[in-house]
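As you look at this complex, bear in mind that one protein chain is not there, while each of the others sits in place.
Per-chain residue numbering starts at 1, and chain names A, B and C are given in the order in which the chains are listed.
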Amino acid sequence: MYGSSMHWIAKKILFATITWFLAISISIIVIVLSPGDPAKMLLASFLQQGMPYEQAVRMVQAYLGFSPEEPWWSKWLRYFQGVVTGNLGTSISYRFSVTHVIANAIPWSAFFVSYSLSITLILGVLMGLTMTYYRERVLFVRSISSILTILNSVPNWILAAVFFVYLGVRWRLFPYSGPYSPDIQPEPSLQFILSVLHHYTLPVMVMVLASLPGWAFALSAMASAVIKEDYVIAAKARGLKSGRIITAYIAKNSILPIYANIALTFAWLLVGTVWIETQFNLPGLGSLLSVTTGARDYPVMIGVYVIIITVIVLGNLLTDITYGLIDPRARVGEA
Amino acid sequence: MNTIKPLIEVRNLGVSYLNIKVISNIDFTVFKGEVFALVGESGCGKSTAANAILRILPEIASIDPTSIITYHKDDLNSLNLLAMDEQVFSREIRWREISMVFQGALNSLNPVIKIRDHFTETARAHGIKDRKWILDRARELLEAVKLDPDRVLNLYPIEMSGGMKQRTLIALALLLNPKFVILDEPTTALDVLIQREIISLLKDLKNKFNLTYMLITHDIALVADIADRIAIMYAGRIVEEADIYDIFYKPLHPYTQGLLMSVPKLGEFKEEIVTIPGMPPDYRNLPSGCKFHPRCPYAMDICRKEEPPIIKLDRERRIACWIHLR
Amino acid sequence: MHAGFIYANSEVKIVDNNVIEAKNIKVVFSVRKGLLKRIKFAAVDKVSVYVPRGSVVGLIGESGSGKTTLGKVTLALIKPTNGEVLFQGKNIFKMSEKEFRYYRLNAQYIPQDPYASIHPFKKIGDILIDVLKYHRLANSYKEALEIVKDVMGKAGLNPPEKYLDKYPFQLSGGERQRASIARALILRPAYIVADEPVTMLDASLKSSIIKTLRDMLYEIHSSLLFITHEISLLQFFGRNTLINVMYLGKIVESGCINDILSEPLHPYTKALIAAIPIADPKSRETRKLILKGIAPSPLNRPGGCVLSDRCPYAMDICRKEEPILKEIESGRRVACNLYA
Partner (left out) sequence: MSLSTTLSTLRLVSRIYTKSPSTIFSLIVITLYTVGALATVLGLVPPLPPAKGGWEYIYQPPSARDFPWYILGTDFTGRPLLLAIVRGISTTLAVAFLSAVITVTIGVALGLISGYLGGIVDEIFSIIINVALTIPTYLLALILVATLPAELKTNILVLAGILSITAWASLARAVRAQTLSLRKREFIDVAKTLGFSAWKIMFDEILRFMAPFIAMSLTLAMCNAVYGYTGLAFLGLMPISSENWGIQIYMAIRAGGALYSDRAILALWSPIITIVLLQYALINIAKTMEAIFNPALRVSYIKGE
């Protein structure tokens, strides 16, 4: 069994690698083939600045890693070579290597996304189970689900904008700009950590509120199906207490089928950072992407894109493997 | 059977689902040490009656306030199960006194926990904390149902065949040494040979652990194999109740007769297939008078107008039919 | 009696007279075991079945015996790994498009589960009319409707007008199964496979549905392969009905039902018949278990005879050599070393 699990994990890793390779390759090819090919755009902007053609081509090559004169497949190969060797080109606005710029941004986004993800998951499970368990209290469940539906129809960036304007700037209830208080040194001290948590209150609230409804609805849909299953009735007949029935029966059986959705929620939150980090002026991959997009800093844009895809592939792989290990139904084949 | 004492007495039991009455004030008694069978087609209310005894009806169901289910715990204590506090009932009656064997083909075991956990959680819910005692008892019972305890305890339900699940459910039902076991379609959807094994297993266990069974089934042939007394249900009513031999050799109610006739006997080749005409009734729209009259070959005027009461013909025999009330 | 109907007769063995001949069928499946491993096993192993024209043939077996798989092979729903299925003398897997179309319309299916076998979003009337319309078997909607009403009436959906506009969820299990029968017989096929058509229904309904099926069958002179685990149901088709008993992908015994019930030869058949519950309380002590243990999954078939691990009469040779299905008396074949 152990050996077979290792083999299975190895196979999953291989598939994830292929998916990653194809996802990056297809994206790069789509980007260089699109009417807005970055190499051409960059070349045009250099030429506009009055740079001689030869020099402009060399500059583009230096920044992006590929030249505007190459065919698409050669651009793709050159760029991919850079991805594998860790060289993603040079940032036009920061003048640093893209790898360096991105490396500085990753920890912030990692913290922000995993913090929001865990709160979303916990709250979503609690709300989904509550809605199912107290389904006889029609008024209570209806009001929760109406609130969630309304929340579901507010795009996360609108939520961010409204919270920023009102809870932040106008009413001064929470900090609304920067990852920590400017008068604190960024060092591993309690004071620093508290300041970071305080500054992330609004952004995390936005993230959680925007992704909570989907997760809670998915869970309550599963749970209301599970609660009608024979094994739940049988558990009741055996005299099990409702606490045990909720945790080991309803919760476990409703979370497992939608376990894979965790990876989707994760990807969704990661993309959400583009708006939310930007709105609250936080460092991270999202704000980096939106700032460099504004500045037409193509090397960083594509670099951030590649990193986000990589993180998503890793997230999928992790959910996939853990799911196979925790759900007995994944292990037994269909006859 | 030396002295016949009642174990459970159901009086005037009525159950409605969303104001539709599915069990209409039925009475029956199960005596200590017997196998009592409640037989009828799907939707006749037999499972609802069983679930009412264990108080596991769905929320949309309501039991008539006049219903009484008396459980004779011992010579001194008789309890009205329907009047008990839910917590007390759950702790002291469910599974400790009365348990149930669910249909194994259904999804009655939690797919994401091991068989071992099914045993431990059930014992713990009734205040038994001694893990060693629980596992020893589980092993003993699994052996009694002819399973390999060391293997089965570590399996997930999905890793077991239908027959294994059914045996496990039987073992689980006996965990807390109950006196009364409700068997809900215990062989339905199992293969013929496994059915046979389960039946002989149930007989052995009954003698070994001094059990009283109430069998819920639509399979009249299964009843012939194991039951002592039978009540036939139709449209939420008991239409005939008698000793097994009376039912099979001297059926009185036309429905009972039809039911027996429609079952093929092995080695009997008949050109004409006898069937009960028509369809089972719809609860939203029950016929007037006797509920069976639209399908009854002997229906008379009175059958269409008045519902026959259930009367006692002799000591062990009851019937609700105008033909026999004259 | 219905004219033209030939009772199932084991003596009818003229090849031309078989509607379906499945010869030497082997079906290998692979299943996932654990997270990665796949295991191959033979669900049906070198089995032959003949369905004579206008007769009923029974296929008896427990779950895992391969009876459903074999039935589906004769309907071209599963392609066998080995072997051929002849329909009126031609291999259905090597037919031209035109021939296959002819076979298709002549080989119909009545599945087990009345809840999964009818499209839940279509009205019963529309489903039946659609079949005629698709194959242009009616000149007008009106004509199609007439045919549909006629078939529905015969299938016991009376009056048909009441059922035309019903969705499956508005019908009971028995009514659905009647609709399923109507759908299979509307094309007046030469060959029908009914896979446990009444298993999921109440006992009192079973016989009335089989009666309907039998009457409709007689009327259009079709042949039927009746797959079931309840031998007693086949008694409705007469004492000469040919039955085949399957165990773990093999036919272990075949013959007419009367002979098999009165004197089963193969130990598995003996066990099966001894185990059948009978609605007679006096016989309760006569039924006993003959075989040891429980049927292994088709993945772990024993070597030699498929029953060698459970058979009380097993000899050394049974564990080594697989007995072949041999005719031991007219119309009676057994695969057992006891009769070799």
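Everything that follows uses one rule, which is that contacts are C-beta pairs under 8 Å (C-beta built on N, C-alpha and C of every residue); 3 or more make two chains touch, one makes a residue touch a chain.
All figures in this text were calculated on a predicted structure; none of them were measured in a lab.
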Contact list for the unshown chain, restricted to visible chains: A, C
Contact with the hidden chain (one of C:113, C:215, C:280 or C:321): C:113
Hidden partner chain, touching residue among A:131, A:234 or A:289: A:289
Interface residues of chain C (partner: the chain not displayed): 72, 75, 77, 101, 104-105, 107-109, 111-113, 116-122, 131, 134-135, 167, 169-170, 180, 183-184, 187
Residues from chain A at the interface with the omitted partner, ascending: 15, 18-20, 22-23, 26-27, 30-31, 34-38, 41, 146, 149-150, 152-155, 157-158, 161-162, 164-165, 169-170, 264, 267-268, 270-271, 274-275, 278, 289-290, 293-294, 296, 298, 301-302, 305, 308-309, 312-313, 316
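By our rule, only the chains that are shown with their structure count from here on.
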Most contacted chain pair (by C-beta pair count): B-C
Longest centre-to-centre distance from chain C, chain (CA-based): A
Between chain C and chain A, distance of the C-alpha-averaged centres to the nearest whole Å: 54
Separation of chain A from chain B, taking each centre as the mean of its C-alpha atoms, in whole Å: 54
Chain C, residues touching no fewer than two other chains: 297
Residues of chain A engaged with two or more neighbouring chains: 332
Touching residues (chain side chain B, partner chain C) in the complex: 41-42, 161-163, 191-197, 199-200, 218-222, 224-226, 244-245, 248, 258-260, 262-270, 273-277, 279-280
Contact footprint of chain B on chain A as seen in their complex: 136, 229-231, 233-241, 244, 248-249, 252-253, 256, 327-329, 332
Contacting residues of chain B [partner chain A, same complex]: 54, 56, 59, 90-91, 94-96, 99-100, 102, 106-113, 117, 121-122, 125-126, 156, 158-159, 172
